[in-house]
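Attaching a single structure in C-alpha cells format; questions to follow.
With one protein chain held back, the other chains of the complex are shown just where they sit.
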Amino acid sequence: METFIGKPIKRREDNRFLKGAGKYTDDIKLMGMTHSAFVRSPYAHAKILSVDTSEAEKAEGVVAVYTGSDACGTFGVPCGWQVDFKNGETMREPLHPLLAKDKILHVGEAVAIVIAETLELARDAAELVDVKYEALPAVTCPKKAMEAGAPKVHDQWDDNAAFDWCIGNDRAEVEAALENAHHVTEMTYKNHRLAPNAIEPRSYISDYDVNADKWTLYTSTQNPHLIRLLLCAFVLGIPEHKVRVLSYDVGGGFGSKIYHYTEEALLTWVSKEIGRPVKWTSDRTEAFLTDAHGRDHIVHSKMGFDKDGKIVAHLTDEYCAMGAYLSTFAPAVPTYLHGTLFQGVYTTPLIHLNVIAPFTHTVAVDAYRGAGRPEATYLLERIISKAAKEMNIDPAEIRYKNFIPPFNGTSEPGYQTQVALQYDSGNYEGVLKRGLEMLGYEDFRKEQAEARKNGKLLGVGISTYIEGCGIAPSAVVGSLGARAGLYEVGHVRVQPTGKVSVFTGAHSHGQGHETVFAQFVADKLGIPMDDVDIVHGDTDQVAFGMGTYGSRSLAVGGSAIIKSIEKVLEKGAKIAAHKLEAAEEDLEYAEGKWTVKGTDKSISFGDVSLTAYVPHDYPEGVEPGLDFSSFYDPTNFTYPFGTHIAVVEVCPDTGKVDLQRFVACDDVGNVMNPMIVDGQIHGGVVQGVGQALLEEVIYDGEGQMVTGSYMDYAMPRADDVPNIETDRTTTPCPHNPLGVKGAGEAGAIGSTPAVVNAVVDALSHLGVTDIQMPVTPRRVWKAMQN
Amino acid sequence: MIPAKFDYIKASSVSEAIGLLDKHGDEAKLLSGGHSLIPAMKLRLSRPEVLIDISGISGMNSITEDGDEIVVGANCTHADIVNSDLINSDLNILASTAKHIGDIQVRNRGTIGGSLAHADPAADYPAVVLACDAKIEVEGKGGTRSIPATEFFLGIFTTALTEDEIITAIRFPKVANGNYQKFFQSASRFAVVGVAAVKEGDSVKVGVTGVSGTPYRATAVEEAYSGSSDAADHAVEGIDDLMSDHFADEEYRAHLAKVMVKKALEA
Partner (left out) sequence: MQISMTINGKEYSHDIEPRISLAQYLRENLNLTGTHIGCDTSGCGACTVTVDGAAAKACTLLAVQVDGAEITTIEGMASGSEMHPIQEAFKDNHGLQCGFCTPGMVMTAADILKNNPNPTEEEIRHGLEGNFCRCTGYHNIVKSIQHAAEKINA
C-alpha cells in the first residue's frame, strides 16, 4: 500500500494557484460592498488640532466618514503578551486606538476612514479630509528614546520605557567571570529594522448581516480564531459566536499577518454602522508604514573565553524598539523568544541578557520570520566568529570546542540551558561536520589563500544556529506573560463513506498544509491521500485554533490531528471488534483495516465508518458517529538546529558583495515532505540574506520613513542570490508524535550571520573586524578604507 | 493606488499632440510608455488633468539609418532598442545600455523618448546620449529643432524642452567603440553611477549619470585622457551637486564615479 510520509508529494493547492484561481481576500466581492480609504498622518509625532470631514462627506459616492471623535475612536487593539518591569512595575500599555484622536505617534497612523461606493471615489474623498496638525519632535532610535530629554511617545509616563527585563545568571557573577576571562570579545551594533513585505498586502472585508446580527470578516490573517477572540473579547465587545472569520488564501505572512490590526477592527465596526459590507486593501505604501516591522535592537555584548577558546561568560545589553504601540506579540519578541536562545548550541556556563524596550515614534515592531531568534543567533554567531579571529582559532574549531555534546532526549536527558529552556534533542557537531563537507571547507581555505595573492577577496562564514519553535506549552508561556494558551486544535471527521475531513486550527499561507497534513493523515489511517481533505481558515468550520507562526503547524497542529486520529482508531476498533466478533485486544490495524491477529478475518476502515453512521448492528454503549476533536498542548518547545555556510566575493573597487554559494545543513527533526522542507529553507535563507545584504527600514530624524517603497527598500531579487545547497541530518523531536521540529523560520535564523561572517572573513586581512548590516557596498567600501 | 481624475486623449499625429499641449499648458502631460509617469500619478505626486497619449503616433517608433547617423524614434521601447540589428551593429553602446534598464516588463513598455523627457537623474540613457553627442530632435509650436545632448539636461527632472515641445527622435552618430558601465542601486535598479564612454583614436567622450542632479560630460576626464584610464581620477571634477542617499553618500558616490569611469575607459 502506498505511503506518503517522507515523500516529495506535489502540492494539491498548486492547481488553483497556478491557474490564477486562488482566493485571496482582495479577490472577493460581495453584493453591495463599499470600499474604504484612510487618511493617514504625514507626521511622526503631532498634535491633531482639527479634522474637518465636511468636504469629504459631500463628495461623490461617499457613504460615510469616521474620525477618532466617533464612537470607534474609543476602541483600541490589545497587546497579547505582558512583560512587567524588573522592579515589578506593570508593563506600560497604551491604548492603541482604531483612529487617532488627539495625538499622532507615527507616520502613517490613521486619522480618518472614508467609505465610498468605489475605491476610486474613496481615495478621492480621502484627499478632501482636512486635518490640521502641530508637528512635534520625534524619536525613532530605541537607545536615543531612553536618553534624558528625548521626545516622549506617551505623555502619561515618566520616560519611554514600555518595560525592562533580564534573563540568565546573576549579572555580577557574569561580570566577574568576564573580568577573569583570558580573552573578551566585544561587539556593539544594530540589528536593524526590517519590513516583512509579504507580496500580498493586508486585506479585510467586513460584512454585517442586520437580520442575523452576525458579522463575517474576511481577513488576510495567519490565525483567524485569534483575530476573532481579540476582536470580540478585547476590542469591540461583540459576541464571539456572532462573528465568523474567514481567511482563505493568504499571500505570505512571515509574522506580519499574525497581529490584530486596527483596520480589521475598524472595518468590523464600520460594516454595522453603514449596514453594508466594506473592504480595505492596503497599498504598498501603507504596508511599509503600517505593517508591524521586525528586529530593531541596539546591542552591546561581551563574551569571555578561556585560553583554549571555551566560552566562560556572556553579557549583553540591548535596547529593543517597541514602536509607538505594543503590537500583539511585541513584548515577547526581544524577551522570551530572544533571551531564551542565548545559550545557542554552546556550553556557556554564565549568561546574562538585559533588555530595555522603549516606545519610539515608529510603527510597531513585532515578530518577523524567526522573531527574536534571528537576533539572538546573529549575536552569538557573529561574536564567536569575531572571537575566533581575535584568538586565531579557526571558526569551525572554536564551535567544536564549545558545542553541547549530542543527546537524543529519550535515553539521554534534554539539555538544561542557563536561560530557562530545556533543549529536546540535538547533534550540533553533526550538522557542522556535514555542512563543512558539503562546502569542501579545507579546499575552500586553500582557494581563498590563492585568491588573496591575486587581489581577490573571498570569504567564508559559518553559522551554527539553534532555535526554539513549535510554540508552546501553555502553562509555560502563561507564566512568561502570554495572555493566551498556545495549544492547537485538530478535528478529524470521518464521513460515513470512510472519507476524511480534517479541520485544523493551523493556517497555511504558503506552507502547503493541504498536502502535508493529508500525507500523514492518510498514512496513519492507511487510506489514500485523495480520501483526505484539509480544512482551515474558517472559524465556523474549525472549532478553535491558535494559527500558524513560530514554525508550529506540524509540531503542534499536526500533533492535535494525530490525537484525534488515535481517538478515531480507538473507537473504530470497538466497532470492528463487534463486527468481527472478536476482542478488541485481538485486533490490529494496518493498511486501512482491522484484522483479527493470525487470521484473515478483517473489516475495512470504510465499512467501520459506515457502521458508525448506520449503527444497526452496533456495539452496546458506543455512540454512533466517528468524529473527534482534540486540543494538543505541547510539553516543550521544539529545537531545530543547523549549520549555514556562506561564500562571498567582495569587489575590491566597489565593495559590492557577491554571494557565490550558500550551504545549509539543517536538522528539523522528522520530515513529512522533503520538497516542502527544502522550499521553506530556500525561502528563509534568502530572507536572511536580504537582511544581511540589502534590506533596511530607515527613519530619518523627523520620523519620516526614507525607505517606504520598492525604489528605496532593497529586497533580494532572483539575480541577487545563488541556488541554495541543502542537506539534512535527522534528530527526531522526542516529545511529539510525529517527531517533527519545524522548518519555517530556520532558514531566516541561520543565514544572516553566515553571510556577514563571510564578508568580514573576506576582509579580515585588511583589518576589518565588523561591518554594520546590511553590508551594502557603501559600508563595505568604507570599512575597507579604515 | 489610483491616480486623480484626468482626461485621456490619444493623439494621432505630432501636430495634434502639440496643439493639445499648447491648449492645456501645464495641466497636460505626455504619455508614452508611462513607466515613470503612471506610478507618480498613482502615488498622486503627479496630477495632470489631461494625459496626451503619443504612443500611437505613426513614424515615432522606427529605427533608421541616415548616412552616418542612426535615428531612433522617441516611442521606441527599450526592448525595440535591445532587439534592433541596426543598433546592435552600429550603435552597440545603446543596445547594451537598454539591456540594463528596468526589467523585461519595463523594457517592453518604457520608451527612450519618455525616459529622456522625464530626466530622472539616475536614468541610464542620459550618459549615452551625452557620450555619443546625440541630438534630441524635438517639435513644438514653433517648428522643429535639434538639441545637442550636452544642452538638453538642465537639472533633476528638468530639460531644455519647452512646454509645447515633444521629443520625436534621437539622432545618434554611429559608434564603433563605446561602452556603458552601470553600478546598480539595489532597490530600484536605477544607476547609482552610470558611465558611457565613446572612444575615437586617442580621444574619449564620457557621459556620467546618477552622480549629479544633472547628467554631465566628464570633460576633465576627456581632457586628461591620452589612452590611460588614470584619467578617471577626474571623474567628478567641477561637480558641486553630488547626490547623496542611503545607498551612496557623496564620498562613496564620488569614488564609484571614478571606478566606473575607469572601467569604461578600460573596456
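Which chain is which? They are A and B, in the order written, and residues in each are numbered from 1.
One rule holds in what follows: contacts are C-beta pairs under 8 Å (C-beta built on N, C-alpha and C of every residue); 3 or more make two chains touch, one makes a residue touch a chain.
This structure is a prediction, so every number in the text was calculated from the model and none was measured.
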Q. Of A:43, A:254, A:589 or A:781, which residue touches the hidden chain?
A. A:254
(Q) Considering the whole complex, not just the chains shown, which residues of subunit A touch the missing one? (A) 8, 10-11, 13-22, 24, 26-27, 29, 120, 197-201, 249-252, 254, 283-284, 509-512, 675-676, 678-679, 682-687, 709-711, 715-719, 721, 723-724, 747
Q.
Need a quick check: the contact residues on subunit B for the chain that isn't drawn.
A. 1-8, 10, 31, 34-35, 38-39, 41-43, 51, 53, 55, 79, 102-106, 108-109, 189
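To be clear about the criterion, only the chains that are shown with their structure count from here on.
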Q) If you average the CA atoms of subunit A and of subunit B, how far apart do the two points sit, in angstrom? A) 44
Q) For subunit A, which residues are in contact with subunit B within the complex? A) 119-120, 123-124, 127, 283-285, 653-654, 656, 694, 696, 698, 706-707, 710-715, 720, 776-778, 781-782
Q. So in the complex, which bits of subunit B are touching subunit A?
A. 1-2, 4-5, 43-44, 183, 185-188, 190, 245-249, 252, 255-256, 259
